[in-house]
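Each remark here refers to the structure printed beneath this line.
Only one protein chain is missing; all other protein chains are in place.
Right, chain A next:
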Amino acid sequence: MKTASFETLSESRAEVPVTFAGQELMLPEGANLAAALLAAGITTFRHTPTSGAPRAPFCMMGACFDCVVEVDGITRQACMLTVTEGLTISMPQEGADGS
């Protein structure tokens, strides 16, 4: 696997399993979800409804809505969420298995 574009300074957080678009990931519990996904090597968070272009976090402060993902059937801004154990995340309007 290609090295992630981001790295995280150690904060000694416990890692918990989450699923992103069908992929199992171990992310630091309590961390900012968008930051944790970036550090885990996720580059595309969603595809736009208009052209299908890939998108990823842009503002990290809840303003741009480019990092929206789907959790429990509701689209939410990943930059405003916290990593919790067992979180199941999918790309909006795409299946939880990434299809």
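To be clear about the criterion, a contact is a pair of C-beta atoms (placed from the backbone, for glycine too) under 8 Å apart; a residue touches a chain by one contact, two chains touch by 3 or more; residues count from 1.
Quick note on the criterion: contacts and distances are computed from a predicted model.
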{"item": "Per UniProt record, name of the chain withheld from view [\"BMP family ABC transporter substrate-binding protein\", \"Cytochrome-c oxidase\", \"FAD-dependent oxidoreductase\" or \"histidine kinase\"]", "value": "\"FAD-dependent oxidoreductase\""}
{"item": "Residue of A:5, A:23 or A:88 in touch with the missing chain, whole complex considered", "value": "A:5"}
{"item": "Interface residues of chain A (partner: the chain not displayed)", "value": "3-11, 31-32, 35-36, 38-39, 43-45, 48, 50-51, 53-66, 68, 74, 79-80, 82"}
